[in-house]
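Would you mind keeping the following structure in view while I ask a few things?
For this view, one protein chain was removed and the others were kept in their places.
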């Protein structure tokens, strides 16, 4: 046991019954639950320190500004960034990726310039590039996914040839696959391209050292890492941020405005137009403290162990009836398990599980191109986090048996 | 007394001492404080209903989706919109204005097309248009501000001639001026232009009936109306939203995604890429309930009365020594009072007030073009809201006297 | 408490197991319309052959999806076959009425388009027969879209101009 035994008690939402059954929350890849300390930190911010930041000279405004900038410093430290100035707060990972596509992309990509994605990307790392394709005629290239759920890198040099950017998820939100980011970054750089990573499923689960990963840009999202909704992060190397044109325009991001034009503020504020989400930043900072107290290495170890247990349990009990997507080796993946149960439609599987208090997601998981490659319209997905344990997995396994009561024919 | 006597008790932050003095919060035009019921509503959401929306089939996901869409319906009703589909959630008013400029602007504005602003706009309603000027060569025209702090409409027909959009603040965040929106909308329409309003300072303070105002677009921001930071609103007529291209790309906003392209979801989701800020939406919904219980007509009446009291008190006590910007008639303005005290620098004025526990803002209030017109580099601004009372105004008036102890020479 | 038996009624499962009118029709004379629920990837391909007397002479259903969307499509095919366009329209209205609770408040990826038919009282005494079994779906708001997918597709097929 690498995480504290009573950890579930930290999460008030988990202490609920649905349809007479204790809730078993297995949808953390979608959004995570929040420990009470995070909920309290936000409430406390609004009860004691709320003010607009960077604007007031009074005591309360200084407290609010410190709250925001303190959270930024925590984020920087958590991912081992060089400086808080490299941390841009956005409303979610999706906005962060759009910021990258709009700002860096507008300034650096021209017609026929290639951006390389993978077939296992979330829509957040696809649609912004489609939009640039439509506007500027950039070319999208796709790293294929092989049958084992890994990226097929056999053609990578060819794909990277002349490319400007490689943008790939660090961990698939459907297959659980951990991608070889360090290698990909190296090869991107060798080919003269920059490297962006969608770390939405990575930062919450794996100790993250951005210097070691070697990427140039990284996006992730607070609500998947025990923090509230409404806050995301773009990290980028300071020199890249310095050169990028602004994204949204308004207060905070300016140095001066006249009727004729404007000049921009320094990084990171240049990219944060309008009043920022200070309460959410405080929540994110507190979530980072909580995760740091657990120890990210322990978090990862816990999830590897639990994923191994889940893969084993489900396979032992259901054999060929259950097909689990993605890598079979727990060390190569995160605790995201997409599966098919016989030929019962994932929506029906999720429905039956819901009646047992088990929350899983059925659908395309915002990764339709991957679903097309897998030749599936949807899967059922169970995903694990710090508060899950073997008993949750057992309950999932038990509940699957009741599907046959309804759908066996 | 149009608002409940004990209303201050609803706001836990106000029950604080700074430097030994009870806090007197007079910076609500910057951001408002939150009643405990709003803080509780958010905490309660995270404790009982948190899940990702529109994606899960389980009970909890339905609760979260209802929470988000329920908040949207409340916003629609609060401003008398035709349908919740006309309410797009953004992270703040600034993002909402950028959405308008990017999406509608990109699709409808070409080189030399004119957008008409006023000289009293907040940077949020200036910089996005400067950015379109830089990108597409649109022309910006400015309605002047006269000495009394009102818009000078004598040249309006000329300014609107051939214009595509008139975008004006409903209430100035520096002068307090309430602008004649209904008239402006009519004249914009007569000239063949659309009408946008920046209602960031209006919706929190004045009963808002968007149908009666006659505008086509409206933006406002949650944190100035007792709701948390991190949520804003773009309202637009459904037929306009339908025609507008998407803004940010990612999950939620799509109908389908392939490797070749994507199709967009219906309004309003077409404009809400990624996981939305459900907790903040819940907070906004609860703030709207709170304001509705107070009665927006009562809120306005309270503020008109208190503004009258403040203008009278300050002028009676300090005569020519104090110069209050903007309309002198309380019915023509909101409770935003920018002033100069002798020739003491606003930063020093705010500093002295802070030591008495009085929180006001000193600076350019994100309206630098207006400051240029007024030939000022900054002002001190005191702004009122539901929780302020005559005693707060008295304390402000008393504290101003102590400035002379330090700076009279 | 709402139980699964409210959702998965025997007759629904029967139509899921043994879908009626599955297949394709020649186009023309039939029309072919596709419906799509992006939330769960459910898909229906509907063939309707309307004869010169405005009678639905034949129906066929293709595509794939969950038990609710498949059985609803199957039951619909039985209910409309041999009916006049007028009767089919009334059925749509009656069925949408049965499902109307909640539908518009769910939203997000996959809210269906407005079907362009007024939900007035004119279909009040239409007999839904077996389709009544789908009534339990409204207790599972997220599944309403599954049940209405085929019906929205039918509505689309009936408002489209006749294919020559």
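Couple of notes before you dig in:
For clarity, chains are labelled A, B and C in written order, and residue numbers in each chain start from 1.
Here, a contact is a pair of C-beta atoms (placed from the backbone, for glycine too) under 8 Å apart; a residue touches a chain by one contact, two chains touch by 3 or more.
Just so it is clear, the model here is predicted, and its values are computed rather than measured.
Looking at the complete complex, one finds that the omitted chain is in touch with A, B. In the complete assembly, the contact with the undisplayed chain comes from A:254, out of A:254, A:340 or A:399. Which of A:129, A:269 or A:407 touches the hidden chain is settled by the complete complex: it is A:269.
Only one of A:53, A:215 or A:399 touches the absent chain when the whole complex is considered: A:53. Only one residue from A:61, A:120, A:210 or A:360 touches the chain missing from this view: A:61. Subunit B meets the missing chain through residues 19-20, 345-348, 351-352, 355, 362-364, 371, 376-378, 406-407, 409.
The chain not displayed touches subunit A at residues 53-57, 61-62, 65-66, 69-70, 73, 251-252, 254-256, 265-266, 269.
Just so we're on the same page, only the chains that are shown with their structure count from here on.
Chain A has its Cα centroid nearest to the centroid of all protein Cα atoms in the structure.
When chain centres are set by their Cα atoms, the one at the greatest distance from subunit C is B.
The distance from the centre of subunit A to the centre of subunit C, with each centre set as the mean of the Cα atoms, comes to 37 Å. Distance from the subunit B centre to the subunit C centre is 45 Å, each centre being the mean of its Cα atoms. Each chain gets one centre point, the mean of its Cα atoms, and the points for subunit A and subunit B are 31 Å apart. The set of subunit C residues that touch two or more partner chains comprises 38-40, 143. Multi-chain contact residues of subunit A (touching two or more other chains): 19, 347, 351, 362-363.
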